[in-house]
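With one protein chain held back, the other chains of the complex are shown just where they sit.
Letters A and B name the chains as they come in the text, with residue numbers starting at 1 for each one.
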Amino acid sequence: MGIERVFGDKVITTSVQAIATWARKNALWPMPFGTACCAIEMMATLSGRYDMARFGSEVIRFSPRQSDLMIVSGRISIKMMPVLLKIFEQMPEPKWVISMGACASSGGVFDTYTLVQGVDQFLPVHVYIPGCPPRPESLIDAVLKIQEILEGGPLARAPATSSAFAESPSPQGLSPDRPKAGCSQSIAPHAKDPLGG
Amino acid sequence: MPKTLSGDEILQKLMARFPDKVTPKKSPGSTPAHPVIDREHVRPILSFLKSEPELAFNFLADVTAVDYLQLELPEIRERFLVVYQLYSLEHNHRFQVMARVPEGDPRLPSVCDIWASANCGEREAHDMFGIEFEGNPDLRRLLMPEDYPGFPIRKDYPLRGRGERDAFPQYRPGLGTGDIFPEDATGSWSEKANKGSLP
Partner (left out) sequence: MSPRQVEEIYRGHAEDPAYQGKHPEPRFFFSEEEEDELGGKKMVLNMGPQHPATHGTLRVLLALDGEKIAAADTEIGFLHTGFEKLAEHMSYHQWITLTDRMNYMSALNNNVGYALAVEELLGLVVPRRAQVLRVILCELSRIGDHVLCAGLQGMDMGAFSLMLWAFERREKLYDIMEAVTGARLTTSYTRIGGLFRDVPPDFAEMVKAFLKNFVPFLGEMEEMTVGNRIFEDRLRGTGKISGEDAMSWGWTGPILRASGVAYDVRKARPYSGYERYDFQVPTQTDGDSWARFIQRIDEMRQSAGIIEQALEDLPDGPVNIENKKVVLPDKTEVFDNIESLIHHFKLIMFGHGAATPRGADVYSATEAPNGELGFYIVSDGDMIPYRIRVRPPSLYNFAVFPRLVQGAMVSDAVAVLSSLNIIAGELDR
């Protein structure tokens, strides 16, 4: 998974790093986790008029094993959240997450018993896109920002967890001092520190 | 010979056939009056509505329930009211029948053998309100997880739930599926199925 595993810790890649970053950046294969209306706008982005394939995100394979960018588009209910976690866990590192739309970022219009109020409580999100649904140009902009994030981190570092998710008290996360919704831990720290270096 | 009857005419026919069992709920404003019946008479009345040739309600459009906890109406003496929307494709008339369900004993006979489309609506009414439909071949929860503690659309259930929407593990590298789906901790679901422990 990634060229740094081939070389290990003993070798520092410099010019190979630049090439590898360039290759990774321009061939981000998205894993579209589309549930609701934002999925339609994501499909429109991948279609003829707003063509996301020109930025490298051509291959939509619906298989997490073959993708590195997860686009969470649409509202995530309590039945769907474990599925999202399982799919995200199956993606190989390095991976990035775009939270598309208001519902995935914060629960959106729906503050109800059954919708997760923002997937960033449970997943590390790199780019949030506001909108209900956001325009396809916003999604393209988000993919370009992921490319900028990608360029930022050096390649030789081993994959590290960001501080917000380092110590989880229990697997179910059911202890009283879990981070609450909307807390700042989930926003800034891994903007420059993507999973996988 | 298709002949469209109005809601009042259908109500009169029903009340002529089942006197003293049907209470018309007079609606204020421009909405028509609908019958309210007790749960013992649900199956006879609905079978009559389907089989009577002048009425011929062969299409059940919807089955739903309403929780009248906070709205006191004299015709509706119980807490829950199950509403059937009937339609006749031959005569092109609609009708709505409402059945009372008491709070302490929320059971109602199912009409799945009269109209097959009642299956889904009853499952959802069971899921959202907790009403048991006796005779429904497949009464499971429809929209909420199977072991969800509560019935959401009841009036005493809070809008924001009771914490179920926060109870998930956070992602960390090395998070196994046994943490996400507890039943996977001792073997995956499809393994159990293929070993024959499911019917």
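Just so it is clear, contacts are C-beta pairs under 8 Å (C-beta built on N, C-alpha and C of every residue); 3 or more make two chains touch, one makes a residue touch a chain.
Just so we're clear, the structure is a prediction, and the values are computed from it rather than from any experiment.
*Asks:* Looking at A:30, A:56 or A:82, which makes contact with the chain not pictured?
*Replies:* Final answer for the missing-chain contact: A:82.
*Asks:* In the whole complex, not just what's shown, which of A:6, A:23, A:59 or A:109 touches the removed chain?
*Replies:* Reading the full complex, the residue touching the unseen chain is A:109.
*Asks:* Since one chain has been left out of the picture, which residues of chain A touch it in the full complex?
*Replies:* Residues 33, 35-37, 39-41, 43-44, 47-49, 62, 74-75, 77-80, 82-83, 87, 109-110, 112-115, 132-133, 135, 172, 174, 176, 178, 180 of chain A touch the chain absent from view.
*Asks:* Applying the definition given at the start, please give the residues of chain B touching the unseen chain.
*Replies:* Residues touching the hidden chain, for chain B, are 25, 27-31, 34, 58-62, 64, 66-67, 70-71, 73, 83, 85, 89, 92, 94, 96, 115-117, 119-120, 124, 128, 137-138, 140-150, 152-153, 155-164, 166-167, 182-183, 189-190, 193-194, 196, 198-199.
As a working rule, only the chains that are shown with their structure count from here on.
*Asks:* Using the touch rule from the top, collect the residues of chain A that touch chain B in their complex.
*Replies:* Answer in residue numbers: 78-79, 81-82, 85-86, 88-89, 93, 111-117, 121-124, 159, 161, 165-166, 168, 170-174, 178, 180-181, 195.
*Asks:* Hey, which residues of chain B end up touching chain A in the complex?
*Replies:* 144-145, 152, 157-162, 164-173, 175-182
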